[in-house]
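A protein chain is absent from this complex, but the other protein chains hold their places.
Per-chain numbering from 1; labels A, B and C assigned in written order.
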Amino acid sequence: MNKQDLSGLIMADPRYSEACRSCMNCGVCTAICPASGYYDYDPRVIVNLVRESDEETLTDMLSSDLIWYCGQCMSCKPRCPRGNIPGALIQILRAVSINTGLFVHSALGRQQLAIKRSIGHNILETGYCVHPTRVDPETHPEQGPVWAWMSNNADQVYGRFDKGYDKAGPGLLRKISPEALGDLDRIFEVTGCKKLWNTIETESEKHI
Amino acid sequence: MLDGREYRITVIGAGPAGAAAAISAAAMSMEVDWYDKENRPGGKLNDYHQLFPDRATADQILADFDGRTDAIEIKKHFGTAVNRIETDNRQLILLSDNKIVGSADAVIVATGFDFFDARLKEEFGYGIYDHVITSPDLEKILKTNPEDLRKEGADPVSIAFVHCVGSRDQQAGINYCSRLCCITGIRQAIGIKELFPSCKVVNFYIDIRAFGSGYEELYREAQEKYKIQFIRGRVSEASENQQHRILLKAEDTLMARPLKLTVDWLVLLVGMVPSCTQVQIDNHQCTDQETGFYQPVNVFTGSRIAGLPGIFMAGACGGPMSIPEAIASGRSAAMEAWQYLKDR
Amino acid sequence: MAGKKNFGFERHAGRQIDLDHADNSLATELAEVVSAWSACISCGSCAATCPAGQNVGFNFRRLHYKIKLSLEVETDNYPSLLTSCLLCGKCQLVCPRGIPTRYLSIQIMQKTKHYAEVIPPV
Partner (left out) sequence: MKKYWKDYQKDIAEDNYFYVRSCIRQNFFPGAENLFIDILRNKLGKVVFEDADHTTCTGIGYHTDIVPLETTMTVVARQFALMKEKGFKNLVVSCVTSFGLYSEILDLWKHQPELKKKIAGYLVEATGRIFDEPGNMVHASDILYKYRHEIAAIAKHKLVDKETGEPLKIVDHIGCHYAKTFPERGVGGSEFPQVLTGLINAWGGSTVDYPERRHCCGFGFRNYLVQANRGYSISQSKIKLESMQPYEPDLIVANCPGCAMFLDRWQYTLEETEGSVYGPNDRKIPVVTHEELAGLVLGYDPWEIGLQTHQVPVEEMLDKIGIEYDPDLKYADRQGNLIGNPEMINQQVC
């Protein structure tokens, strides 16, 4: 792989100046972090590693599972005495990891392909992140029998609450118009999301 | 012999710095008017139990001041809050609630500090949970009735101290270090251990700043003799369970692992902030924009308040300060005032 | 049936240190015989100077700190790492609090014999 200026890419993100100022290693972020209570993960250490700006360290980190544990709850944000946002720093690291293709070197990073193909495609095809017809009770046993009932009888169940279900016009889970979906599609093109998806697909394929 | 017989000086504040300034000015034969908003001298010392590093009682220091201020000619105006000074030619006019109460050739401002309002650090639940208290609260309990720390007659099982509450914290709008909370926490932790030897006492710190003479020794004694546990990490959240015990979440940063602990009392070591009774001087901006404390004309060489003639500062109105430092700064301000009046 | 289903994921216990339920018998025993141990300020001098630390990743500071926190010492390859201590005593020379770290190491080895198969000669 070509040598890249990972540190530069990280700092160029508009969120960086808000997310990562200075750290006194007090650990309030880790103390409250749901992920650090569960995984071998420590947001305080991540902030320090990023601040070291060592390319080798950053390459290792962006190629590892470490950046994919955060659950994005942002509980870290209101507590940091230096005003950092470790959860936002994670978003930056993940974006750089995907854009540079490093994400395929970790098992958790490789999950981006499945997420892109589910949530991503949901958004452009339906206008919703999730849709009753796309949360399959088979792969979601944890959703329980009520969800299976709802998903399998979507027209009747959702139709009870809104006659407009899956139809044009306002209302519950209305069918998003082709014009609105066209807007979304062009926004995704113009703002680089399609390019990002292409990277996820091609880098994932190369790795296999 | 320093002779200040012709000079009229006013000292505002009767805490340790103000007392030292008044005693020193009087010793130089200056005519001293001494004000405090309270009806008695001593300031916050009245509420303190013990002092560090040698753990002398606050009452001993108070008695010493009382003896010396009584033995010397000082006009005391306690119960009068001077809250404004106006300059009139070479005279300084003192006002209390817009009423003129006196005048002077020079003024030493020694209005002290306030403790940080711990309610602002909402995550600790101060003012909501009865067993979350601040270091000054604990000091009062230790001084008046330590039995209050028992619960239904039983010794507390565990007590934790949190360092840097309202210090070094952008969220609280305070970026400076209050310096004295570390050693306060160490000294109070020892006090707890002496009362309740079997109680588990844990101090959550970020850096131990034991800067003063004898402080590091006290820190070591706390560890070695009293077996007080020091965990490097700031408490992130406190909450209360049904038994009214306090649950803490912190990171042990030396292990890089989150940690939880339940305690009977949580003591917040609150920092020092500018006093809400600061004196307004003309319409002059004489406090530091960032910290709100008075600013000297030169941090190395002068205690005169920047930009103003004849007004000097002493003690913690200029920033967090220990009692010996406040006393020294009171003496030094008196000396500088004398020098100023002689030279003008 | 209830309580046994598999929904396609595993759940494990968290890694939060629980100081309320820590078994501190080993820490208490050690503190009795090496009283100065409690004066440690976690400066890391011992680990920095440790020859075994340079070679096999043995970290004496972390190790004894872990015991102090009453964490599960049998994990983390603890016994094998402890046996890599050469008992050279360099750590003791650099300790700013004068803790007899070599003696502490010996005491840890003796009190945790059951964790380790090979105990270096004392």
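Here is the rule we go by: a residue touches a chain if its C-beta (ideal position, glycine included) is under 8 Å from a C-beta of that chain, and two chains touch if they have at least 3 such contacts.
All values derive from a computational prediction rather than experimental measurement.
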item	value
Visible contact partners (per top-of-document touch definition) of the missing chain	A, B, C
Touch criterion as defined above, residue of A:9, A:35, A:66 or A:89 at the omitted chain	A:35
Option touching the unshown chain, where A:4, A:25 or A:91 are the choices	A:91
Contact footprint on chain B, counting only the chain that is left out	119-120, 122-123, 127-128, 237, 239-242, 247
Sites on chain A contacted by the missing partner chain, in the whole complex	13-15, 17-18, 34-35, 37-39, 68-69, 71-75, 77-78, 91, 94-95, 98, 108, 111-112, 114-116, 118-120, 123, 127-132, 135, 139, 142-150, 153, 156-163, 168-174, 176-177, 179-181, 183-184, 186-193, 196-197, 200
On chain C, residues whose C-beta touches the chain left out of the figure	2-12, 14
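FYI, only the chains that are shown with their structure count from here on.
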item	value
Centre-to-centre distance between chain C and chain B (centres being mean Cα positions), rounded to whole Å	41
Junction residues of chain B - those touching two or more other chains	232, 252, 257-259
Sequence positions of chain A contacting 2 or more other chains	36-37
Residue numbers on chain C that touch chain B, as the complex places them	15-20, 31, 35-36, 38-42, 61-62, 65-66, 69, 71, 97
Of all residues in chain B, those that touch chain C in their complex	202, 208, 220, 223-224, 227, 230, 232, 252, 254-255, 257-262
In the complex with chain A, residue positions of chain C that touch it	5, 7-8, 12, 14-16
